[in-house]
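Note that one protein chain of the assembly has been removed; the remaining protein chains are unaltered in position.
For subunit A:
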Amino acid sequence: IEMLFPPPPPPPLNLLLWLPVMGCDGCPGEGEGTAGPDVPNLSSEGWTSGQKNPPDVYEKLGTPQGLWTGGEMANPVRSACCVVLAAVVVVYAQRHSQPDSHIQYERVGADVTMKCGSMDWDAAVTWTANGTRDMDESHLNGSYLILKNVDLSQSGQYSCYEGSSWHLKYQTYLRVGTPPKEPVLMCRSNNYPKGFYCSWHLPTPTYIPNYFNISVIHGTKDMVCEKDATPKNRCHIRYLQLFSTVKYKVTLTVTNALGKNFTTLTFDEFAIVKPDPPESVVAKPVPNNPRRLEVSWQNPSSWPDPESFPLKFFLRYRPLILDQWQHVELSDGTSHTITDAYAGKEYIIQVAAKDNDIGTWSDWSVAVHATPWTEEPKHLTTEAQITETTSASTSSFMAPPTTKICDKGAMVGSGAMAVCWTAGLVVAAYSILFI
């Protein structure tokens, strides 16, 4: 059973439509907004992925009356020239044109019958596939070419020549493919509260061109999802309102020559919040501390407002030689000191982020490696005793650093107290002296 996809308009007709627009910049009636011929549904339905070229062109054509408005004498002459030129080109094209050039889309596993244009069944013809002579005679049924159970390798150009004269009678491009499976759609807000993006792909390739159309409905309102330049299968939406009780419904339709499929996602504004992983993760050893590693990172750059929408973080680390991760959850701050690292072992560290209150955790950041500080190996000479004493004295003066938050408060508290008392004492001293 033949399943022919309606071919695109043959080239000569297209030229006829385009020429008056391209050749007549000063033509009257242009831009007057008279209604053009009805644009077929096919071209407005997202076939060109949201770009608007063909409908605009059709609109500019106008009715014949529209073309002739404007009262100057020179314009009808110019229009007449355009029409004559168009006619000449059409005639030329038709005389020297190739026979109808088609694209034919067929399903994998289907049986394809190709007729040699208008030739009779019993005419003597020769078929070629991609230029090479189709050797197997069993594929022919009279002048028809039969291909059974087509597979992907049989895609290509098939040409039919009249037996004796080798005159090209018919040519078609066969593209073997599959109708689309249900597409995979994902929507996510990595820049809350600005908006969200949706991205999609097909789980299996179809081997023929596919067209995607996406629609977003919020309650009763239709929203426009602006297509991104890169990556291609992605579009983004800005939130008009925040803290909405109404869900968003996103429908993705994929169409190709052999079929159609779609998928829908319905979600609340809060459910799809997932930040990007933290950036610039850096892990450094802490001098003179063989069991510590200092980790710091930055908020993901895509998160627009960390002040009002703070992020919390999840840190995981393990030595390379072990499989078990250790975890720390941090409600604020973009740094942390690991205090229980195994001395001398190389560690792998990752960080993830999440909005403080809503949504899900980001993916893990890029992994960083670090090894805690280790002492320089000692030489077995008398110098060892000297180095030992010097290192011991320096380390005794260093108070081990503890978690920063607790320290800050205590330091400020005791310092302020000291200031109060010394100030009081000074005032008292002066008052006594000046009595």
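The definition used in the following text is that contacts are C-beta pairs under 8 Å (C-beta built on N, C-alpha and C of every residue); 3 or more make two chains touch, one makes a residue touch a chain; residues count from 1.
Please note the rule applied: contacts and distances are computed from a predicted model.
Entry comment: the absent subunit's protein name, as recorded by UniProt, is "Cardiotrophin-like cytokine factor 1", drawn from "GINS complex subunit 2", "Cardiotrophin-like cytokine factor 1", "28S ribosomal protein S14, mitochondrial" or "E1 ubiquitin-activating enzyme". Among A:81, A:240, A:343 or A:366, only A:240 touches the chain left out of the display. Among the residues A:204, A:220 or A:324, only A:220 touches the chain that is left out of the figure.
Residue A:309 is the one among A:144, A:309, A:342 or A:361 that touches the chain not shown.
Residues touching the missing chain, restricted to subunit A, are 193, 219-220, 239-247, 249, 266, 270, 307-310, 356-358, 408-409, 412-413, 416-417, 420, 423-424, 427-428, 431-432, 435 (touch as defined at the top).
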